[in-house]
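Data block below; observations after.
With one protein chain withheld, the remaining protein chains of the complex are depicted in position.
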Amino acid sequence: MVIVMNLSATAEEIREVQQRLEQAGFQAHFIRGVKRLVIGAVGNRSAIDSLALEAMPGVERVIPIMKPYKLVSREAKGKSSVVRVGNATFGANRLAVIAGPCAVESEEQLLEAARRVRAAGACMLRGGAFKPRTSLYSFQGLGVEGLKLLAAASSVTGLPTVTEVVDEASLELAVEYVDMLQVGARNMQNFSLLRAVGRSGKPVLLKRGFSATIDEWLMAAEYIVAEGNENVVLCERGIRTFEKATRNTLDLSAVPLVKRLSHLPVVVDPSHATGNRHLVTPMSLAAVAAEADGLLIEVHPQPSQALCDGPQSLSPDEFDILMGQLQRIATAVGRSA
Amino acid sequence: MVIVMNLSATAEEIREVQQRLEQAGFQAHFIRGVKRLVIGAVGNRSAIDSLALEAMPGVERVIPIMKPYKLVSREAKGKSSVVRVGNATFGANRLAVIAGPCAVESEEQLLEAARRVRAAGACMLRGGAFKPRTSLYSFQGLGVEGLKLLAAASSVTGLPTVTEVVDEASLELAVEYVDMLQVGARNMQNFSLLRAVGRSGKPVLLKRGFSATIDEWLMAAEYIVAEGNENVVLCERGIRTFEKATRNTLDLSAVPLVKRLSHLPVVVDPSHATGNRHLVTPMSLAAVAAEADGLLIEVHPQPSQALCDGPQSLSPDEFDILMGQLQRIATAVGRSA
Amino acid sequence: MVIVMNLSATAEEIREVQQRLEQAGFQAHFIRGVKRLVIGAVGNRSAIDSLALEAMPGVERVIPIMKPYKLVSREAKGKSSVVRVGNATFGANRLAVIAGPCAVESEEQLLEAARRVRAAGACMLRGGAFKPRTSLYSFQGLGVEGLKLLAAASSVTGLPTVTEVVDEASLELAVEYVDMLQVGARNMQNFSLLRAVGRSGKPVLLKRGFSATIDEWLMAAEYIVAEGNENVVLCERGIRTFEKATRNTLDLSAVPLVKRLSHLPVVVDPSHATGNRHLVTPMSLAAVAAEADGLLIEVHPQPSQALCDGPQSLSPDEFDILMGQLQRIATAVGRSA
Partner (left out) sequence: MVIVMNLSATAEEIREVQQRLEQAGFQAHFIRGVKRLVIGAVGNRSAIDSLALEAMPGVERVIPIMKPYKLVSREAKGKSSVVRVGNATFGANRLAVIAGPCAVESEEQLLEAARRVRAAGACMLRGGAFKPRTSLYSFQGLGVEGLKLLAAASSVTGLPTVTEVVDEASLELAVEYVDMLQVGARNMQNFSLLRAVGRSGKPVLLKRGFSATIDEWLMAAEYIVAEGNENVVLCERGIRTFEKATRNTLDLSAVPLVKRLSHLPVVVDPSHATGNRHLVTPMSLAAVAAEADGLLIEVHPQPSQALCDGPQSLSPDEFDILMGQLQRIATAVGRSA
């Protein structure tokens, strides 16, 4: 940690900063610049947060040197993590494709989707039962009925399933019926929920908040892993920017960057990121070229009838074509699909 | 609602859009432009969300005309709402100042803060007991002990209190001890929590999410009001932008704009918005000049000892000076403090 | 400057960084942390830019400590600058209101605007002759004819004038006819133009680019001042964010912050920032409460006939009312209008 004192910091103020550092077990190194004093503090990163140095008189700014997460950092582990959910594998140089409808709407819709995505090569079925919707007046999901349909579709097709949980109640239900829990973008900093999914023991798909920095995303994952649950897969799904031509801006650079910073696998959701089915295919291919460990793709038997996110859903036929193209890209980058 | 068909839309596609509209009770008006067909659909706004027109073949885009919220809209009510919490009044041309520490740390700290802000003219005491923290390693709040200290400080000073709730568990505790519930920026789209605070019957302070649009903010308020709880006060607290010289970018234009769009009172939190105590005073004055119904200001007996948000907390002496300046601005804009 | 070496930096890499620093006249101080080596470099800030340390093997990141601008920094000058243009004064605890139409359209329009804003208390007339327009198909300004009309309106009313210049050609013409040159948001990093207005000797109104950080804005001002022209007034006019309910997001916190960082006067343009005449008045009052040295307000004799920016233009009657309200706020914050 580096503490920059302001131009008019007094000797007394400097002494007080030094004292607080030393009391917390840090060593203080002084560097006198042309105009300013800079203090280098050497010690344990996790003690920094309670030092509150920035509010001390004479302090201009505090610059942390170490990353604020530990358990999920690449430094914490010798190698990349592999998360297994049924037959699906995230990491280990494989390409995992999760597919299915935005929301579970009916037995017929879900089964049709499940059969088709399985036939095309997907390794996991997605489907929302508890939908967090911006508008109170939008379809809110089938709830526990949706979970039962997911379990049924899983037993028919053999695909493991993932669904979003939004609070303690939905979590308690979901653990009974599905194989992996999704924490959605809007709940990425719902720390109670992060702790609860951590304790659940189920693998977790953690979406990046649409305005979360990469550091905040990894710190959210830290909450889950700190509960003893290491089976966390990160999912980039677009960030909010000034550009409105797409629903969000897919931050694909985040994929190779996060893989340098963390040992966790990273998948990409081009459907929510773009909100536009015409962009789902090129962005899926791009994601794999950019080192993603997998994809999360919305597929609906009849997108024009979808109760949720129809404009960004692929039809099963479109998904078939995409999977063929993905195969070629995966081979080109030495990945097995 | 206006539906723009794409250049190559077929007669069949147009007919299907028309049918879906008419089945949902809308009338379809056709406007043939030089190149495109535009369909004006007249009917009930709340039926739109389930139409899913954007995913229909031939549809290029769907432009809603009416606002997506109803209960909180200015049109829904003849006049501005007034929310009363104990002796504090939000709205009615008054200026309500909520003040207190970011986090409740100890009885001594809270009581000292409460006494000083009360003496300076604040009408409500704030203090966090359940702190949602980006880092797992930061101070997480005193929990129910903090709530008890808030209740004690309230009985000593007579000030009503507000504290943040983060989940069902903290909500159940908080309703026993405080007068107003805060939903924080990170939970603005935690719809379970919005419904729960709505059902609680307590007045609610709803912070704008740091990346929420104004429409999303008002739709979040709609979730609360739809539970029968009209006592909602909105709080602008800065949005996330590319500019990092301040913690967030205070979107002060949102204040007069929201007051045109909604009947709910709006207050401003310059402490979290700027993250810099030197900017709290000018931004407080600016907020009142911009028609805010009140302010939420962090005050700590010793900012340099604060466990949370010290750099943006005012000392009691600084708060005294601010309150004097606010009085003059309030008078200049015809507001009673 | 602080250089953070990465975890696997070799002794050789460290030695090379040290050598490059010392060859450039810096002293290197080593701080060995628990995991990383941090190097504090003491020397002349302006030499940093050519060091290119970040690309050296073993270097993880370089953190500058000093601000990248010098001439415009508050540290460079004992007191706040005052810029005088005719009878208009920016700074010195006065409130300078520049007003007039977005674009000069005709003699009649400009004269009517000039007379009315003068009568209401404005101290400078604005009007665009060379309009940088996003669309090739929008009104592009009257060019030199517009400049002549500005000069005529000035001689009738006695108001000094300001107009935007967009290139060398418009600059050469403008210096003949107006008193102050405006560099618009889109040209804030047009460094050739910045140098040219610097050399012109005329006072300059430098708008913040709509995506410029505060540091970049001040570095742009540095280009002008470095040509020997100290008469620079900064103008905050809104930044581009995800929020589209207003044309831009007025970053009012930038005003008191820039006044701490720089000695230059700062004015606010609430018209372009909000794009909405209903918000111009509250944001004007807020700007003055937030320590702005002045305002730039679009006033058109008939906003509904304006060829440019009608929706955000005040009518002369609306401007009269605003000026009355401003007077009261100015008095409340101890400013003379």
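In this document, chain identifiers A, B and C correspond to the written order of the chains, with residue numbering beginning at 1 in each.
By our rule, contacts are C-beta pairs under 8 Å (C-beta built on N, C-alpha and C of every residue); 3 or more make two chains touch, one makes a residue touch a chain.
What you are looking at is a predicted structure, and each value in this text was computed from that prediction instead of being measured.
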Residue among C:240, C:259, C:272 or C:335 that touches the chain left out of view: C:240
Hidden-chain contact residue, picked from the options C:76, C:156 or C:169: C:169
Among B:15, B:36 or B:278, residue touching the chain not depicted: B:36
Interface with the unshown chain - residue positions in subunit C: 46, 49-50, 52, 54-57, 68-69, 132-139, 166-170, 186-187, 189-193, 210-211, 216, 219, 222-223, 226, 240, 303-308, 310-311, 313
Positions on subunit B where the hidden chain makes contact: 2, 4, 7, 29, 31-36, 38, 40, 42-45, 63, 65-66, 75, 240-242, 244
Residues in subunit A touching the chain absent from view: 211, 213-215, 239, 241-246, 249-257, 260, 273-274, 276, 278-279, 282-283, 285-291, 325, 328-329, 331-333
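The working rule: only the chains that are shown with their structure count from here on.
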Remotest chain, subunit B as reference, centres from CA atoms: C
Subunit A and subunit B: spacing of chain centres that average the CA atoms, whole Å: 26
Rounded Å distance between subunit B and subunit C, as computed from the means of their C-alpha atoms: 31
Subunit C residues counted as touching two or more neighbouring chains: 211, 241-242, 244
